[in-house]
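Removed from the display is one protein chain of the complex; every other protein chain stays in position.
Now for chain A:
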Amino acid sequence: MASSRLERIGTILTRVEGLLTRGAMKPDDRPLWFDVYRAFPPFTEPKMAKPKPEIKPIRQILYQEDIIRAKFHSKGLGLGTTNILNPNSETHMKRLISQYQKLKSDGVPEEELIEKSAEIVDGERQRQENIKEPKYKNTVSPESVTTQVLAEADLKNIFSEK
């Protein structure tokens, strides 16, 4: 079957159309995608040689709170671990900023805002960690051999020579 391998010229559609109009490809041999492509053409022609789009400066995404963020980061207080598996988890910085705004509306002077909000957020985190279950849980059942051996063993005097 006829085909055109010159991928730098035109698009796949124009090359197939060229083959069809000149009779190199029979209408019944047209590719399976041909009618679909014509019915739903892409937004831009897939041409190799396309003029570059107009180069405009990229818009900078900035927020009002960035000023507060910068204040925390300049003191080295902004970083903390985040659980990205939990979509509802808040970042450390988000907590700091909400605390900062709360304190500011309460009328805390500007100089103390950073230190105070960092202290409060740290205190909250510590409390939460204490509430959590102990990291190591004894999962050995009382009937197991290990428990029986350990019960008999005199661990305190293990190195004493009798």
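Note that in this section a contact is a pair of C-beta atoms (placed from the backbone, for glycine too) under 8 Å apart; a residue touches a chain by one contact, two chains touch by 3 or more; residues count from 1.
By our rule, contacts and distances are computed from a predicted model.
> So which of "KLLA0C05852p", "Small ribosomal subunit protein uS2m", "DNA replication complex GINS protein PSF3" or "Ferritin" is the UniProt name of the chain that got left out?
Going by UniProt, the chain not displayed is called "Small ribosomal subunit protein uS2m".
> Have a look at A:A39, A:I67 or A:I131 and name the one touching the chain we're not showing.
Once the missing chain is taken into account, the touching residue is A:A39.
> What does the interface between chain A and the hidden chain look like in terms of residue numbers?
Residues of chain A in touch with the missing chain: 3-7, 11-12, 15-16, 20-21, 23, 27, 30-37, 39-40, 42-43, 46-50, 52-56, 58-61, 87.
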